[in-house]
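Shown next, in C-alpha cells, is the structure this report addresses.
Yeah, one chain of the complex is gone here, protein chain that is, but the others are all in their spots.
Right after this comes chain A.
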Amino acid sequence: MFAASLETASEPRKLRRVAIDPVTRVEGHGKVTILLDEANKVHQVRLHIVEVRGFEKFIEGRPYWEVPVSVQRLCGICPVSHHLAAAKAMDQIAGYDLLTPTAEKLRRLMHYGQMVQSHAVHFYHLASPDLLLGFDSEPTRRNIVGVLEDFPQIATEGVLVRRFGQEVIRATAGKRVHGTGAVPGGMNKALSRDDREMLRADVDQVIDWTVGAIRMVERLHETKPAFYNHFGEVAGNMLGLVNASGAADYYNGTLRARDAAGTIIFDRVKDASYRDVLEEEVKSWSYMKFPHIKAIGSEEGWYRVGPLARIQVCDLLTSERAEAERQRLLAVGGGKPLHGTLFYHWARLVELLHAAELIRNLLDDPTICATDLMADKGERRFHAVGVIEAPRGTLFHEYKVGEDDLVTYCNLIVSTTNNNQAMNEAIRKVAVQYLDGHEITEPLLNHIEVAIRAYDPCLSCATHALGLMPLQVELVDADGIVLSDVRRGMDGGVSCSVPG
C-alpha cells in the first residue's frame, strides 16, 4: 500500500515540515505533521494524539464499585460508554453473571441515548459545516453558526435530536452528564412512567428527522459520487460486536473482524478473550498505541472501528428502517465493502436511526418501567473485561481487583486508539490526493482535518465547536528555520508572515 510508505520519510532532515496544531473541532491534543520537499511533494504524514494513559493509574487503588461512575471523568463526550463498559466489567467482579431483564433493557436504553446524542453532535455540529458549506468554504463561516444561517431547519433538528439523546440519558442515569444509573449487578433506578411517556412522544419525530438527514447525505453523494467514494479511501480490516445471529449489537455480543474484502477473519470471540486476537504496538513517534489483529501482524493488521466498520461487520441491523437504510448505503459499493472515509458520516446517520428505533422499541416494551433492577449475586471474581460499542467504536475496559475490593490493574483501549492507524492511513491518502505538489493553503489543510473528523476522534470537543481553534502551520527548513508561518486565529482570520 503506497500510503503506508508515508509513515516514515527516508531522509526527513532534508524536508520541510508542516504542522497542523491543533486540529480544529478536535480538542487540542491532536496534531498532524507533514514533511514536504521543495516541489511540495509529500514524504511523510503523521497524526499524533496525546492519549491520557495516566487515567489508568488514577483508577488503580480505588474501590471497584466507584469505577463505573468515576471513569466517566475520562471523557466528557461519551461518558456513558465508559460508565457502561466499566459497569459490565464490575458486574462480573462483584459476582453477577446475568442482569435482570429490566436492568439490561435500561442499560441499553441509556447506551442508545448516548449513541443518539453523540452521533447528533458529530453530524450536525462538527461534520455538517464541511459537508453543507464546503470543505473550502470561508473558514470564518465554516461552523454551526454558518449552518444555522444557511440551513436553519437542519441546524434546529440537530439541536433537538441531540437533546432527545440527552433526555434518554437523564431518564436512565439521573443526570444528563455524570449520572450514576448502572451499578455492579444492575441499575439503581427504574424508568418513571412520566419519562417513558415524554420520550415516547418525541421519538417518532427524531426517527423521521434522521431519515431526512440520511436523504440529504445521499443527495450530496449524488452530486459528486467519485469524490465521496474515494476521498481518503484506504482498504482496511473492520472490527465490531455482533450478537449470536450476526446482527450488530452495541451493548453486548462477541467480537467479529472482517478483512477489506469482507471475508471474516475471526468471529464469536468472547470479549474477555480480546487479547487472543488483538495486540497493541508502541511506535516511537506517537504517544498513542497502535492496536492490530494479532494473526495478521502490525503492518497489515490494523483495523477500523466505529460506524463504517460496524455496519459492514454485521449481517444486519435489527431495526427495520435502519436495516433498509444500511442496504441502500451498502448498495453504493455494489457488493464490495466501502472504505471511503466520508462514508463514515452516512454510516453514522444510519446508526443514529438504528439507535432511535431501538429506543422506540424499548419504550414500547410493556415491562420497561418494571422494578426488577438487581440480579442475584454469585461468586466474586478478581479479573474482568467489559467491552461495548461506544459511538466511535469498540471500547475495551479490563480490570483486576484484589480481595480488599481495590482495583490493582486497569487497561483501557478507547475507540480512538483502535482507529489510530486507520486515521493515519486516511490522512496519508488525502495528502497524496489533494496536497501533493500544491502550494499549501488553508482549504487544502482543512481536507486533512475533514478526514480526521470523519472518524470523530474522541477528543472532539463539542463545546469548542462554535469557535475555530487556532491553527498553526509552519514550514520549517532542514535547519529548523521558519520559512513561513500561516496562522488562523480564534476569529478565523488567516495571517501570514515570512521572516525577512
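The rule is short, and it goes like this: contacts are C-beta pairs under 8 Å (C-beta built on N, C-alpha and C of every residue); 3 or more make two chains touch, one makes a residue touch a chain; residues count from 1.
Going forward, contacts and distances are computed from a predicted model.
Asker: Can you pick, from "[NiFe] hydrogenase diaphorase moiety small subunit", "Anti-anti-sigma factor", "sn-glycerol-3-phosphate transport system permease protein UgpA" or "ABC transporter ATP-binding protein", the UniProt protein name of the chain not displayed?
Answerer: This omitted chain is identified in its UniProt record as "[NiFe] hydrogenase diaphorase moiety small subunit".
Asker: Who touches the missing chain here, A:41, A:62, A:294 or A:400?
Answerer: A:62
Asker: Using the touch definition from the top, which of A:8, A:70 or A:254 touches the missing chain?
Answerer: Of the listed residues, the one touching the omitted chain is A:70.
Asker: From the listed residues A:168, A:183 or A:257, report the one that touches the chain absent from this view.
Answerer: Answer from the full complex: A:183 touches the omitted chain.
Asker: Could you please point out the chain A residues that touch the chain left off the display?
Answerer: Residues touching the hidden chain, for chain A, are 61-63, 65-66, 68-70, 72-73, 94, 173-175, 178-181, 183-184, 188-189, 402, 404-406.
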